[in-house]
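Mind looking over this structure? Questions follow.
All protein chains but one are shown at their positions in the complex.
Here is chain A:
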Amino acid sequence: MNRSCYPNMFRLTLLLCFLWHGVAFAQEKSITGKVSSDQEPLSSVGVQVKGTDRRIVTDASGNYKITVNSNDVLVFTYIGYVTKEMSISNLTGSILNVTLEKDIAQLTQVVVVGYGTQRKSDVSGSIVSVKPDAMNAIPTASISEMLRGKASGVQITTESSRPGGSSNILIRGQRSLSGGNAPLYIVDNVPVNNVNDINAADIASVEILKDAASQAIYGTRAANGVILITTKRGMAGKVSVDYNGYTGIQQLKKNFSLYNGSEWATLRREAFRTENAGNNYESDEVVFDPIARKVMANGQAIDWQKFMIEDALSQKHDLSIRGGGDKTQIAASLGYFDQRGMVAGAGFRRGTGRINIDQKINKIVSVGANLSFTRNKLTQEDGNLNEYIITSPLAQPYGEDGNLQLFVNGENTTNPKFLNEQTVNETTTNRLLFNVFGNFDLFKGFRYRVNANINTRNNEQGTYRTKLYLKGSNIGNAASISSGNYNDYLVENIFSYEKDLNEKNRFDVTLLQSVYKEVSRTTSLSGSQLPTDILGYNGLPSAQVIGTPSRNVTDRTLLSYMGRVRYTLMDKYLFTLTTRVDGSTVFGPSNKYGVFPSASVAWRMEQEEFIKPVNWISQLKLRANYGQVGNQAVSPYTTLGEVNSYPFLFGDGSFQTGYLPNNQLSNPNLKWETTTSLNLGMDFDLFKGRISGALEWYNTDTKDLLVSKSINQSLGYSSVLINLGEVNNKGVEFLLNTIPVRTKDFTWGIDLTYTANRNKIVKITGDVDEMGNPVNDLNNNWFIGKPINVYYNYLFDGIWQTGDDIANSFMPTAKPGDIRVRDLNGDNKIDANDRDVILRDPKWFGSFGTSFKYKAFDLYLDFYTVQGSVRSNPYLYDFNSGGSLSGKTNGIRVNYWTPENPSNEFPRPRYSSTIQFFSALGYQDNSYIQFRTATLGYTLPARLVNKVGIQRVRAYVTGNNLFNATDYSSYSPEVTPAGYPEPRTVLFGLNVSF
């Protein structure tokens, strides 16, 4: 120690003294209290000592505890609520309960708009926010299914109801004919292809961008809408631990009957009788095989649906921990979902884990990471579920020895249960997402953000059929393994600057540059004649016959630049201008880059002096916007003119591989589809939130549609992909949230959505006929001026009856019991010109939800309806679906014609010949009203649970998919009876917060 240290030591001591003095001077005490609003405790409210870093958040019951000095001020902040400051100096005692007011004007509520957030009041586009609360109680792994009925303009249709199945989302109607119509999903700023990997319990908010101006920042991928999902993040304060879980039972629900044994026997006898020259019944010896006759004699016909489909369990459990200090916040969760199939062999299990970390390094730099892992296993039953419908009921699933047998009747019809037990079909998927980001607040208002992500998804599907398996040419003892590897990479550089020029002028600028690359690889191997069943598909290497392996590699790269300027004038007039430039590998060499501009303007009328005095208007905003987005509908390598490989083994044993183009003529000039749309909207909030909602009108034109144009087969190809078509979508959307009753103990809310979209093909190929009229595409059933989704067929007009003057009619060769179709053009004959267009799309769809809250009880009822849509039901006419009335297969029971039963609904059964015009009677109205959800919950009294260290316990019962009112004969109106039945589920659940 040298001398120069002394003065320093002295100063330090002095400083310590001062500090000590200071601490002694200010009186420190602990304050506790509860934050609530409308008698409801508010959790996660930020409580901060003004001017310090001391900050915590309230727990699940709204309680907080913080150390303050007697002259401090506490600031209470919560999104969507007016911030409140409370001075401690006037406080006597140590309890401070605070009531926060809802921010009706939503001045501070922010919404995610893509590449940043925006105050809800400043949003000038059409963006819907969906609260995740109601979503997690829908017993499915499909995020899309959870969004059903939650937002206007968003149509959800079931693609598959099987465990692990998915649903399609259509935002503001179908735009693309050949390209996909699925929206772009952005999860925590990262595009995600398979949204079902995300655990709904992790979601903090979902925002749906519906108009082109909001979507334009996502350029060439945004034409079908953008869904932004934000997951929950940690917050400073007490660590909160939440458990949510349910267990439920799934049951079969259907609205049709099959023929039972004796009904089916009658049908088959009629089918034979029709073809008997003398119109006589054949003997049972002729009509039925010996086993069918035996089953008829002992009366043990089988109902295959009952035999194959039974009730099944499903369950979901989620555990999450959130918390952190001033500099580090963490949210972590684990989830488990298990849905057993109602058919043996079907099932889906998924485990998820997620960690979101935010770390503040210094005043300038903050970094974060999101890590999420998903593992799931999908197992599938053998064959097609329509076997349960078409297999003859006069059959014996069990042999003499009491074991399941392969053939169930004398016609070698196979036994679905036996085959199901001889089959393994499982797919395991692992998905890991690793996302890191850094924010650099370089100077006031200026921020640079770098966002990097890698997402990897590996799956392996293995199938095996044992030696006992035999179904037609599907011979058993065969294995296949297919493994896929998918990766995407993203690097984004985002610069943003915001500046309040003065009280009246605020603006911000965002610039983006990004690179995104996707690579997908699949390898499939198959083989048969394995020496043993023991190893299942893992025995593939020992197969004596190895199939041709297949390998698929696709990649695409997207290079993007985006700029956005937002300007707010006097808090009344809001302007946004954006442009995105996207370059993509998949487009033809001359069309690599697309430019997508947009502009929008909004007028906050409630800020005007002439509205301000009207105190029942809290918000009234008019919006108008116009913009362009693209659809990257071209698949990788399409423009390159790829050829298929055609292996050939010559008679001398020489194995050679040939290469030729496939049936689609290659086109090197392909580019994106461009959607231009105008959107007008109004947001309103009246009587302090009692009535709020939005009204939208839009007009969308999509040009350069990729059309798979049918070309003359005499040119050697069936079609060519070409940018030709034009489609228009027009629609209105209405969203209304009301709270008719809001008292201390009782709250009643009603939410409505209504959507009507009109879709119209404006141009297909541009070809005109000799009269100069545009030519429709009859191969694809595309008609100018009609919607994309139509049927084109003869119109069913009843059944020819015995007394009818058939010989002199327009169908002179018909016989009584045949189908009569309409002679549409009245030329007294039936030919191709008598077909008519039948519209499929719904005229409108909507939802109705109502919630009641009485003290500790809550009740939620949710209805969904689709009106005016038509769907062809193959189960009413198609042979392979059991609808042909041939008596060869079972099927949906209908009122068919016989000489004794002059039905006008269905024709006369025929054993071997096909029935003409049969498909014309398959069109059913599939409008429906679905009672989707009913939930009854009870929250245990806080006093009771707090004693054991629990903040909150809520128990609930939910019924899902309770009934469908529809004329469409199926398990559900959106899937045919061959699809996996959409179950009715009743579940019991628990929410616990520690």
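Note that in this section contacts are C-beta pairs under 8 Å (C-beta built on N, C-alpha and C of every residue); 3 or more make two chains touch, one makes a residue touch a chain; residues count from 1.
Throughout what follows, contacts and distances are computed from a predicted model.
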Omitted chain, identified by the protein name its UniProt record gives, among "Carbon monoxide dehydrogenase", "Two-component system chemotaxis response regulator CheY", "Starch-binding associating with outer membrane" or "ABC transporter permease": "Starch-binding associating with outer membrane"
Per the touch definition above, residue among A:G353, A:G383 or A:G547 touching the missing chain: A:G547
Sole contact to the chain not displayed, among A:G399, A:G583, A:G749 or A:P816: A:G583
Contact partner of the left-out chain, one of A:V239, A:L313, A:L442 or A:A856: A:L442
Per the touch definition above, residue among A:Y497, A:W603 or A:Y717 touching the missing chain: A:Y717
Option touching the unshown chain, where A:A277, A:L501, A:A807 or A:V948 are the choices: A:A277
Touching residues (missing chain, whole complex) on chain A: 272, 277, 282-283, 285-286, 289-290, 364-365, 410-412, 440, 442, 448, 450, 470, 472-473, 475, 477, 491, 493, 513, 515, 526, 528-529, 545-548, 551-555, 557, 559, 583-586, 592, 636-637, 639-652, 654-661, 663, 665-669, 710-718, 720, 722, 767-770, 775, 778-779, 813, 829-832, 879, 912-914, 916
